[in-house]
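Only one protein chain is missing from this complex, and each of the others stays in its spot.
Moving on to subunit A:
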Amino acid sequence: MSALGIVGGVVQPVLIVAGSPLLVGVMRQVRARLEGRAGPGVGQPWRDLRKLFGKERISPRGTSEVFRVAPLVLVATTLVVAVVTPFVTTDSAVDPVADLFAVVALLALGAVTLALAGLDTGTAFGGMGSSREMTILALVEPTLLVSIFALSVRVGSTNLGAIVSATLHDPVRVISPVSLLAAVALIIVIVAETGRLPVDNPSTHLELTMVHEAMVLEYAGPDLALVELASAMRMSVFLGLLANLFLPWGIASTATPIALLVGVLALIIKVGLLGVLLAAGEVFLAKLRLFRVPELLAGSFLLSLLAVAASFFLA
C-alpha cells in the first residue's frame, strides 16, 4: 500500500460522492436545453437529495430487512468501487480489490440487492422491475467482464491499476482493434447498466415501461435519497472506468500535489464530457422495445468476444 494509493483512496470517494449528483444535474440540463426548455439548474439533484434526507422514513407493510438494508448495500458497494478503482491515481488503496473480477462483482452485488428489495415489496411493479433488471443484468455482466478482460490479456494482469498504467506507457494501444472493439462493447453495456435510453428511460412516469424506477417505487425519504445517490454514483463510476481504461491521460502516477490536482481535473473533465455526450445522444434516441434489448446486448457481447479473440491473435 503506497502513499499514492492512500491519497487516491481518500480523494476518489469524496470526489465521486460530491460530483455524481452534479453530473446527473449537468446531464438533465443538457437534455432540457436541447429540448428548448430552461432546465432546473445543475444543483437540482443535490437540492432533491438534501430534501429527501430530511423527510419521514416509511417502510411499507409486509417488507422485511432486505428492503431496509438494500439502499445501504447499494451505496456501500459503490463506495468500495470508488475507493479502489484507479480514477485519480494509478495506485489503489486496497490493491487486491482493484481487480477486474472483484470490481464487476461488487457492482453486480449492488444491482442484485436492489432487485431483491424490489421483489420484497410484493407489489406487481416491483417484481416486474426486478425481473427486467435481472434479464438485462444477466446479459450485461458477461460483456462487461469479457470486454475489460480483452484489455487485460496484453498486460497479463486483471488488476485495473496495471491495465491503466500499461495504456499510459504505451499510448499506441488505444487505437488498436482490440481497444476499439472493447470500447464500443463497453459503451453499450454502460448505457444498459446505468438505465439510460435506449434500454431504460430514466424520466418515464409510465410504470409499464420502467426498469430501474419500477424497483424503487416503494422507497421514500432518506432510503430513496440513498438509492438515488447510489445510482448517480454508479453512473460516475462506470463513466470514469470507461474514461480511464481507454483514455487514461492526466491520471496521477506520483503523489505530488500538482499531479493529484491534474488527476482530479482530468477525471472531472473526462467524466463530464462523457456525460454530456451521453445526454445529447439520448435526445436522438427512442426507447427500444424490451424484447429487442437482448439483441442489442448480444451484439455488444459479440463485439467484446471479438475483442478478446483479437487480443490473442493480433498480439
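Just so it is clear, a contact is a pair of C-beta atoms (placed from the backbone, for glycine too) under 8 Å apart; a residue touches a chain by one contact, two chains touch by 3 or more; residues count from 1.
Just so it is clear, contacts and distances are computed from a predicted model.
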Given the choices "Thiosulfate oxidation carrier protein SoxY", "NADH-quinone oxidoreductase subunit B family protein", "Sugar ABC transporter permease" or "Tungsten formylmethanofuran dehydrogenase", state the protein name listed in UniProt for the chain not shown.
"NADH-quinone oxidoreductase subunit B family protein"
In the whole complex, not just what's shown, which of A:Leu217, A:Val276 or A:Leu290 touches the removed chain?
A:Leu217
For the chain left off this view, which of A:Asp48, A:Asp95 or A:Glu141 is in contact with it?
A:Asp48
Which subunit A residues touch the hidden chain?
32-41, 44, 47-48, 50-51, 54-58, 60, 204-207, 210, 213, 217-221, 224, 283-284
